[in-house]
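So that we are looking at the same thing, I have put the structure below in C-alpha cells.
Omission of a single protein chain aside, the complex is shown with its protein chains in their original locations.
What follows is chain A.
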Amino acid sequence: MTDLNKLTIAEARDGLRAKDFSAVELTRSCLTAIDKAGALNAFVHNTPEIAETQAAAADTRLAEGDAPDMCGIPLGIKDLFCTKGVPSQAASAILEGFKPEYESTITQNLWDRGAVMLGKLNMDEFAMGSSNETSTYGNAVNPWRREGSDAALTPGGSSGGSASAVSADLCLAATGTDTGGSIRQPAAFTGIVGLKPTYGRCSRWGVVAFASSLDQAGPMTKTVRDAAIMMEAMASHDAKDSTSADLPVPDFEAMLTGDIKGKKIGIPKEYHMDGMPEEIETLWAEGREMLKSAGAEIVDISLPHTKYALPAYYVIAPAEASSNLARYDGVRYGHRATLSAGDGIDDMYEKTRAEGFGHEVQRRVMIGTYVLSAGFYDAYYNRARKVRALIKKDFDDVFASGVDAILTPATPSAAFGLGEMTDADPVKMYLNDVFTVTVNLAGLPGISVPTGLDAQGLPLGLQLIGRPWEEGDLLNTAYALEQSAGFVSKPANWW
C-alpha cells in the first residue's frame, strides 16, 4: 500500500487494527516523505531510529490487542517540547546543543499511548512570531502556493513547521503550542485543523515557557476527528504543573455526533475589522449559513473589549517572557558567549543573550523588562491585567446569556509571502493574531477549521470559540462545520 503518510489518524488507527499495514510500514512511509521534503524545512531534527523502535513496539502492542487509539501513529513534535536525549531548542541559537534529560508530560502521554516520534518541527524562536521567520533554523515553508506562482509563502507561526508538516502529509499529526494564536493561525494558513484547548487542559511541564499564563499546547491535525483523538491523548492532570486541571478528560471522539440542532452560535460584531478582505467576510458569512443549515441558531453578540486584546497581550506576554527567559544566562544549558580576558559575570550574561537570542526575542524581552520596571509596572502591567479581566468578562457574559460557541474568522488574511512583512513595523505582524489572541487572554478553547479557498487558491479557516472545559462540545460544532464545508483541497506537491 502506498501513500500511508496521507492517512488521517482515524484511518490509520482502523487500518492498523484491520492489519492492512503495520505501524512500521506507516512510519517508514512518513520518513520517506520527510526525506523528500527538505524544501519545506519543516522537520529540523529527524529521529528515524526512535521512530523505528517505537513503531516496532507499537506493532507488538497492536498484535496483543487493546492498544490505545494513538498506538503506532507517527507524529511530528514542535521543537518547543523537551524530548529526552533529542535536541530541543525552541528554534533558538541560545539552546544550541541542548538535549533534555527529561521528557515533557505531553509527549510522554503520547509515547505511553504508543505514538511514534518522527522528529522535531520548526517554529518561531521561543514561539514568538506569526510567520516562522524568527527561527534559528531558517524559515519553514508553506506547501501551498498561489495559483500560477512559485513564491514561497509562510506556513504561519509560531507552529509553522507543525502546520507545514501536517499539510504536506509528512506526518499524520503534530503537536503545537498557542500563546496568542500559534496553533490556529498556522492551521488556517495551511488548510488543517488546529485546537487550542482550555488553559490548564494540558500540562505545560517540559514545554519551554514563553508566557506561562497564556501558553497552552494542542493538536494540529488533518481533521476534526483526529483533533478529538489526539487531544484526549495529550491532556492530563499533572502534579508537575500546578495550573493543569484536575478534571476528567472526556472521550472527545465519542462526542462527535455532528448534531448541533438548537445550539446557539454567537457572531461578535467587533470582529468585523476595518480593511478586512472581502473574502474573509464572505467566508465568515458562509460559515454562519453552514451552521444555520445544520440547525444552529445564529445570534449577534458583542465582545466590547476586543479592540484592546492585542495591546493587552503585548504587555502581558512580553512581561512574562522577560521573566521566563531570564533563565538563559549561559550557565546551566545551551550557548555561552566566548569571553574576553577580564570579562565578569555580567559581561557573560549580556554577551551570551545578545548572541543567543534573535532580534524579535530580544525586542520582546526588553519590552517586557520595560513594562515591569519600577515606575511603569502599574501604568502598563497592572493596567493590562485589568483589561484582561474585562476581556474575560466579555466572554463570561456572552456564555452566561446562553451562547454555546462563537464563530469568527481565524486570520485576517490568507498566508502571505515569506519576506513580505520584513520591512513592516512589528505591530503589523502582531495584527495576524487579532482574532485569536482574545481566546488566550480569556483561557478559552478555540479551534481553527479550514472552510474555503481564496481567489488565489490558498486555504482560509474559521475559528470557533467554546466554553471553558467544553472542548467536546466545541469539537462537535467544529465537526458539523467541517462536514458542511467539505474542505478536501490539498496543496500540489512541488517540494
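Following the convention adopted for this analysis, a residue touches a chain if its C-beta (ideal position, glycine included) is under 8 Å from a C-beta of that chain, and two chains touch if they have at least 3 such contacts; residues count from 1.
Throughout what follows, contacts and distances are computed from a predicted model.
K.L.:
Given the options "Aspartyl/glutamyl-tRNA(Asn/Gln) amidotransferase subunit C", "4Fe-4S ferredoxin, iron-sulpur binding domain-containing protein", "Cell division protein FtsX" or "ABC transporter permease", say which is the protein name UniProt records for the missing chain.
P.N.:
"Aspartyl/glutamyl-tRNA(Asn/Gln) amidotransferase subunit C"
K.L.:
Touching the absent chain in the whole complex: find that residue among A:Ala39, A:Ala254 or A:Val331.
P.N.:
Answer from the full complex: A:Val331 touches the omitted chain.
K.L.:
From the list A:Ala63, A:Ala354, A:Ala455 or A:Ala492, which touches the chain that is not on show?
P.N.:
Within the whole complex, the residue contacting the unshown chain is A:Ala354.
K.L.:
Using the document's contact rule, name the residues of chain A that touch the chain not shown here.
P.N.:
Looking at chain A, the ones touching the missing chain are residues 97-101, 198-200, 213, 239, 242-243, 245-246, 305, 307-308, 310-312, 314-315, 322, 326, 329-336, 339, 343-351, 353-354, 357, 362-363, 365-371, 373, 380, 382-390, 392, 425-427, 430, 441-443, 468.
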